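I have placed the structure first, in the form of structure tokens, so that the comments after it can refer back to it.
Note that one protein chain is taken out, while the other chains of the complex remain in position.
Here is chain A:
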Amino acid sequence: MSDAAKYTENGLVALLKQRDVPAFEYLYEHYSAALYTVILNIVDEKEAGNDVLQDVFVKIWRQIDQYNEQKGRLFTWLLNIARNAAIDFKRSRQFRNSRQNLELTDSVYYSTGVTQLDTDKIGLAGLVEKLPEEYRKLIRLSYFGGYTHEEIASAENIPLGTVKTRIRKALSELRKLM
């Protein structure tokens, strides 16, 4: 993208830490669509996605001081905030809507199967669709569902070590599609 000339990543972060509004506008222009798409991949609903994206950018504005360049790229930090916010939202919504016996997998099939929103076709989810079902399911549970390895192991009735290995393998396969 040619706009990259306007700010280096370090320069952008420095301005953001000074609460520079034009820098924040630049950040929004260049990152909001990617973050919004990830959020939609997770929450599967546009209204909810709008709310979560709003919360995410307000959080970014307020918590930019917590970003440490040594630990990774800015986008990786932004992506984690967006993904965590979306997963928190989905978890709290599922909790509100939950029936006593709601199964882990039910919610996953609910979000990617029953409602069948276009959000499966965009962003990373679109790429994940191209993976074999075995990998697809693990990525849905861990990346889009936010479930821990232990939760997945217990729900899928497979050993924890196997869960770890398969998730790594699935993401490694995903990378090959990039």
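We take it that a contact is a pair of C-beta atoms (placed from the backbone, for glycine too) under 8 Å apart; a residue touches a chain by one contact, two chains touch by 3 or more; residues count from 1.
The definition used in the following text is that contacts and distances are computed from a predicted model.
Novice: Out of "Molybdopterin-dependent oxidoreductase", "Branched-chain amino acid transport system permease protein", "Anti-sigma factor" or "Acetoin dehydrogenase E1 component alpha-subunit", which one is the UniProt protein name for the chain not included here?
Specialist: Per the UniProt record, the undisplayed chain of the complex is "Anti-sigma factor".
Novice: From the listed residues A:Leu12, A:Ile42, A:Ala85 or A:Ala170, report the one that touches the chain absent from this view.
Specialist: If we include the chain that is not displayed, A:Ala170 is the one touching it.
Novice: Touch as defined at the start, partner being the missing chain; which of A:Gly11, A:Gly72 or A:Pro159 qualifies?
Specialist: Of the listed residues, the one touching the omitted chain is A:Gly72.
Novice: Provide the residue numbers of chain A that touch the chain removed from this figure.
Specialist: Counting over the whole complex, chain A touches the hidden chain at residues 21, 24-25, 28, 32-34, 36-38, 40, 49-50, 53-54, 57-58, 61, 71-73, 75-76, 79-80, 83-84, 119, 122-124, 126-127, 142-143, 148-149, 164, 167-172, 174-175, 178.
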